[in-house]
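Sharing a structure with you now.
The complex is shown incomplete by one protein chain, all other protein chains being positioned as in the whole.
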């Protein structure tokens, strides 16, 4: 690390990052795949603070399911690489390292004293092969239950009282009779994939979860009681889905709950952003909780990576970006807009009821597992999603058939 | 000034040899007509000269220059095409100018030459029209004008009159001859029309099967055809070619036809002395026959044969007599033709010194 | 030898096109074929393990998604073939009944100007179960009608076929009209004099005479079906499940979701094979037609 850069760190630390005038204004190209309203609002928090430092934020967004990974990798290796990118996959950082374009940030974290403010699960998720490679920006729980409290009240149901999925499903008939969709589901491949791993963590527990979604897949666990349990619950969810669920976007689905057409949704808690965007207040208009009876919850840590082998000015600008993301105030604002939970334990500002609940779940390290994206082989996960979505879409497909397909996929991909 | 010569030209397409070791040269200011049936290689030869096709082997020399490997535009040629090949998007003036401006001539020079050609060919009122607005004859004039403005030493014509009606064809023939007299370029003219060849050429090269059968003045080609092909090809109606055998009697030489008729050949200038009984072909032009039933003093042969039919072609008429399996044609006074009846026996006489003799086996002139 | 620009200039002018063909097409195809034998993931890995160089293909043949994609390709091909039939019927009717020819042609052809993404968006909206056609029909009292095709795996393909027929029928109609117009008018008169019924005239005379047009349409259609990607993306994005996957979608999915370059390459090579299968008849057809024309 050069002396000039060290000086800049010192200056940044002294003055407080957000207001530090940048020595050199850079046009920083930022790649992400966020596009819904709350996501964009949260990005704008970063953007405003970052541009206040004199830099320019040039945005490139490729929506989730159009192959952002391929684009990102090719942009990086091509003539126009983004400097900052929203990317969790550890394999991606390994590829970057192979190309000499990785930028380890361990020194910077240590110099800035950031590590003591981050939960250990977050530090784990941003570490790739021993070096910190990413800048965590938000924590999400992948499978939270959000419900419309007004509707629950009208129906005379208290979701908070459910202590298991069985108890939850037991109320569905009552809810349907009142003309309300009990659970709103958007049946797109990735949503079903997320729902499944949330169910897996919830009903089958961390050991099974990590055997399937962890860095090291254990083939013996594919054909297991836990897998059958997970698949059986998935089938029950499918049977409970309404007619319009096919190919419905998650935020459209959330809106069904907001408008009272449906009672609840199980999804990543980024859906909170939709609620707050609609002017609803957590704990008053909508309730949030983990899946009833959950053994563990899957945690997503959204994180940015920065590109190495850049000009000195760009290197500095990238670190400016990192310091903006990890600024306690920015963390709180960002979390409020996106509906996430801050990654910093000392994030300034108000924490709403839902985030308080999340922080409660996260207190117990045994109660959490990591989002598959940050851990697992992309090919294996994609093949899992293929099988799961087929299973979802074809009611005649049995759990055994699904397990058979998974086993053969394992042999082909990882075997 | 240019003399055009082809030396040992070979041209083949793939495995097919079209021209094989062809030699031909034409002197400056001559009007050479390449004459032959379609597919005889005459257009190929012209394209080789123009550079539009490449020789497989041999040399083409224009003047002192070996042009074999030159691009067409560098050979000092101009060409008039069968379909005129006018540039459809350019006006007449544009058509005339294109080659000149491509050669980067000064503007005034171009204008001068275009005006000169327009005047020479009387196409001044048409200068701003498009080719599609011109009649066939006008297009032909423009095409010729386009070739003339280049002041090329050698002018090439590729069957330029074949798309015109008979009347225009005659007019344009005269026009081309006038231009040749005035400007005196070397001309190579391809046609399959023997009338064009006979009227315009100073030299004719009769081609068949990629081989030059005879090269000479129109008179030579007509009067003393070098072989059976030329004999049969030149002249309309065609020369009568009848098989015969040499018979020597009383020190004279006679030809005895299969029909038994005889013809005296004493006056024929044999290249070498004929052998008794040698098979020959006797060529007799229809117009050399005397009038039917008229007596002809000193006739070489006299034939009395039944008439099959007569044909009248305006200024002329031809009678056809049964000759064994075939026919013998002879010129008839047009006025007489109407009086002759099919089946009527007619006596015709062939004069001395007019017959052409060919070796039956090789077809060559004896 | 002197330099002859008339020989050299065209060759120079052809160099860019030649380079594009050599690099972007031939070179790239060979590259993809090579990659299909490797275990490349996100980035190319040029090592080939010769003990299992067919690994990607083995996986492909065992992949349920791939066989679904192949079946869907056939379904889509057969289903879209209706567009040819439909196109011919429209063309024949327009050609016989001159009235309104310009109007009908314009109407039947306009979907062709619309991109497949837009086509997908429009039809997805029409087939929307809660606010679209089905809802309207139910409101009109036809509650028995089920138009929620996109929601079920076994009908989603029909929705895609419907949209593609809508989009492409006009094109085949235009080809057929051209084919019909090239038929000698005297045949119609002759048939009328002979008192042949219209049905028999079409089936026994006109259609056999247009067999070349039909064949052309069929080949164009097949090539279009192989390339079908946009319409699937816009209508169903492959779902529900993998029920509307087609090979073109499979390749993109393998590249972007599975991040498996080797696997995507193997699938792409199979796509090339299918294209060649369709292409071969086209070459033969062209040769046959040339010979026929030469004979005529």
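In this document, chain identifiers A, B and C correspond to the written order of the chains, with residue numbering beginning at 1 in each.
What we mean here is this: a contact is a pair of C-beta atoms (placed from the backbone, for glycine too) under 8 Å apart; a residue touches a chain by one contact, two chains touch by 3 or more.
Methods note: contacts and distances are computed from a predicted model.
Visitor: Leaving aside the chains on screen, match the unshown one to its UniProt name from "Carbohydrate ABC transporter membrane protein 2, CUT1 family", "Dihydroxyacetone kinase subunit DhaK", "ABC-type glutathione transport system ATPase component" or "Multisubunit sodium/proton antiporter MrpB subunit".
Guide: Answer from the UniProt record of the missing subunit chain: "Carbohydrate ABC transporter membrane protein 2, CUT1 family".
Visitor: Checking the contacts here: which visible chains does the omitted one touch?
Guide: A, B, C
Visitor: In the complete assembly, which of C:56, C:167 or C:242 touches the absent chain?
Guide: C:167
Visitor: Using the touch definition from the top, which of B:8, B:89 or B:362 touches the missing chain?
Guide: B:89
Visitor: For a quick check of understanding: of A:255, A:355 or A:390, which residue touches the chain that isn't displayed?
Guide: A:255
Visitor: If you put the missing chain back, which residues of chain A would it touch?
Guide: These residues of chain A touch the chain that is not shown: 29, 32, 34-37, 40, 43-44, 47, 58-67, 70-71, 74-75, 77-80, 82, 249, 251-252, 255, 259, 274, 277-278.
Visitor: Where does chain C touch the missing chain, residue by residue?
Guide: The list for chain C reads 5-7, 9-11, 13-14, 16-18, 20-21, 23-29, 31-32, 35, 44, 76-77, 80, 83, 90, 93-94, 96-100, 103-104, 106-119, 121-123, 125-126, 128, 130-133, 135-136, 139, 164, 166-172, 174-175, 178-179, 181-182, 185, 213, 216, 219-221, 223-231, 233-234, 237, 247-248, 251-252, 255, 261, 264-265, 267-269, 271-272, 275, 278-279, 282-283, 286, 289, 293.
Visitor: By the contact definition given up top, give the residues of chain B that touch the hidden chain.
Guide: Per the touch rule, chain B residues meeting the hidden chain are 47, 50-52, 71-74, 77-79, 81-90, 98-99, 102-103, 146, 150.
As a working rule, only the chains that are shown with their structure count from here on.
Visitor: Without counting chain C, go through the other chains and collect them into connected pieces.
Guide: Leave chain C aside; others group as A | B.
Visitor: Kindly work out which chain lies most centrally, taking the average of its C-alpha atoms as its position.
Guide: Answer for the innermost chain: C.
Visitor: Averaging only over C-alpha atoms, locate the centres of chain A and chain C and give their separation in whole Å.
Guide: 39
Visitor: Can you work out the whole-Å distance between the CA centroids of chain A and chain B?
Guide: The answer is 93 Å.
Visitor: State, to the nearest whole Å, the distance from the C-alpha centre of chain B to the C-alpha centre of chain C.
Guide: 60
Visitor: Provide the list of chain B residues touching at least two other chains, using ranges where the numbers run on.
Guide: There are none in chain B.
Visitor: Using the touch definition from the top, which residues of chain A touch two or more other chains?
Guide: As it turns out, chain A has no residue touching two or more other chains.
Visitor: In their shared complex, at which residues does chain C touch chain B?
Guide: So the residues of chain C in touch with chain B come to 1-2, 4-6.
Visitor: Once bound in the complex, which stretches of chain C touch chain A?
Guide: Going through chain C, the ones touching chain A are 41-43, 58-59, 62-65, 128-130, 148, 150-153, 236-243, 252-253, 255-260, 263.
Visitor: Help me check something: in the complex, which residues belonging to chain B touch chain C?
Guide: Interface residues on chain B, with respect to chain C: 51, 69-72.
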